[in-house]
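Shown next, in structure tokens, is the structure this report addresses.
Every protein chain of the complex appears in place save one, which is left out.
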Amino acid sequence: MAISSYRVIPGPESYLSPAAASMGVVLPEKGEALIEGKIVPEEEAIEKITEKLILAKNPFFFPGPLILWAWNEKAIAKAKAVKELAEAAGAKIIPMPDYRPKYPMINPEEEINPNHPNLTIWHNKIDTCVFVGVHCHYANLALKIIRGGTDCYTIALCGQAGHEDAMITLRDIHSEEVQKLTEVVKRAKGGTPQ
Amino acid sequence: MKKNIATISPGFEDIMPEEYQDLVNDGPYGRGLGIKNLGTFKELIEEHPLCAGCGLALAIRLTAASLPAPEDTIIVGTTGCNSILMPQLAIHNIHSLFGNQSSLAAGLKRALKLRYPDKNKDVVVMAGDGGIADIGLSPTLHTWLRRENLTTIMLDNESYSNTGGQESGMSCEGAVLNMAPTGKKFPKIPMPEIAKDSGCAYVATVSVANARRLGRMVKRAILVAREIGPTYLQIFVPCPTNYKFSTSETLKRAKEREKIMEYISSEAEKLIKEANI
Partner (left out) sequence: MMERKVVDPEYMFKRAPREKKFLIGNEAVAEAVKRANVDIAIAYPITPQSEATHIVGDIYAEGYIKDYYRGEDEFNVMSAIAGARMGGARTFTATSGPGTLRAFEMFPLWAGARLPVVCAFMCRGVNSPLTIQPDNIEIGWLMDTGMLIFHAENPQEFFDMTLQAYIVAEQPDVHIPIGVCVDGFFVTHTREIVEVTPEDEMLPPYDPSTSPVPIMDMEVPPIRQMRDPFVMKSNYISYNTHASWQQEVRAAGERAKKHIARYVGKFIEVTNPDAEILLIASGTAAAQARVAMEQAREKGMDVGLAKIRVIRPFPEDEVRELAENPRIIIVPEHNIVGWLAREIKSRIDNSGKVRGHPRVFGGMTMPPEFIMEEIVNGRAR
């Protein structure tokens, strides 16, 4: 495949943004990650995520149904780890409890919906967000819509193969990997021990 | 019994919107509730965009409150007014296409039997009269003839309501509706009789005005489908929007034209007696 020149960066990008995969952005292999459409070693992306979270003015985590609901032990463990990470990063949390087109409307102060995530981003003036625990299909929809209509920097911590439509994505992220990320964030926040 | 997918992960309880907390703390999963408990628990149905006075919406609300095991029920709908409401139900549900709800449900039920051999997973087809008796008649009959373990619930508003009030096979003879500008030329399709002849072990008709009886029939229909074979329940749900009557008259009209019928096979009779429903 031709090397893509397409960059996955904050918008507002377009009336209708393309899916990054259709612009030639390829998902990372195990041990790799994506930064703005480019494949990098996982460590580099972890550093970049840490930097983005620390420098953000108004970072938010959007935990999705796969961790908000206690449907198995892994979900419970990952939920706990994500909460600790959000706290370490000084980020607020807004849940994505389900995927339905909610009627008559959502309250963007207290929830986010994959069908119109831009409403929550705009309302809360979110400059950096982290998707975690969202089914891949719905995460991709939401990430693309955010890129199309907002200037929010998007990070996806994916339990499967990752998300081209996020500005940074890690893949194969489960509770242990989230804990490791938390340690990195904590160290970075505390500065380098002398 | 607590339903895991309706339990909030520790640490996130306080950030979840109120409706979800209510569903978790006061929902009907695993509690064996029914019509008589309405008003005392958080219902599965949330705000939806169907019309004021909609008989179909009320029937879905009553049916949802009567499911014997909402925690293990999956609903398959089809195109029509029902499909606009369904995503607001706190039950896994599928909008298929128009008319293929029964065949899709058959595939789903068989998959769940394989994957959960030790659990009852109730698959309920809930669709309109056009969806079941017209465009979906073939798979409806064939799932019955094949004796699939499915419950079929028809929400009979005697028209295609979502597409703007066209005549359906379930409209009454003479009814003047879109696509029947000089009145319908043939009588209502005798679905209950067809259901009986096609192998349904339980067939019943009721109207949305008869809540307690409707609730009992839902429980019977699902229990018999789970243990014995296909079942059919036809609920008359008048539509004020397309039949152009006042929204306050829905229940009155339902009552006036209600036909109560219950066919129970001998095998189903035994099961219903044992279960005391």
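Order as written gives the chain letters A and B; numbering starts at 1 within each chain.
Here is the rule we use: contacts are C-beta pairs under 8 Å (C-beta built on N, C-alpha and C of every residue); 3 or more make two chains touch, one makes a residue touch a chain.
Since the structure is predicted, the reported quantities are computational estimates derived from the model, not experimental observations.
Participant: Would you mind spotting which of B:32, B:49, B:164 or B:183 touches the chain that isn't drawn?
Facilitator: In the complete complex, the chain left out is touched by residue B:49.
Participant: Which listed residue, A:26, A:54, A:77 or A:184, touches the chain dropped from view?
Facilitator: A:26
Participant: Could you tell which one of B:66, B:96 or B:250 touches the chain left off the display?
Facilitator: Spelled out, the listed residue whose C-beta touches the missing chain is B:96.
Participant: In the full complex, which of B:15, B:33, B:54 or B:84 touches the chain missing from this view?
Facilitator: The one listed residue touching the chain not shown is B:84.
Participant: Mind pulling the chain B residues that touch the left-out chain?
Facilitator: 3-6, 46, 49, 71-74, 76, 83-84, 87-97, 100, 102-116, 121, 138-139, 142, 146
Participant: Could you list which residues of chain A touch the chain missing from the display?
Facilitator: 1-2, 16, 18-22, 26-27, 65-66, 68-69, 71, 97-101, 103, 115-116, 135-138, 140-141, 144-145, 148, 160-162, 164
Convention: only the chains that are shown with their structure count from here on.
Participant: Can you work out the whole-Å distance between the CA centroids of chain A and chain B?
Facilitator: Once rounded, the distance between the two centres reads 39 Å.
Participant: For the complex, give me every residue of chain A touching chain B.
Facilitator: Spelled out, the residues of chain A in touch with chain B are 63, 67-72, 75-76, 79-80, 83, 93-95, 97, 100-104, 107, 110-111.
Participant: So in the complex, the part of chain B that touches chain A is made up of which residues?
Facilitator: Result: residues 4-12, 15-17, 20, 46-49, 87-88 of chain B touch chain A.
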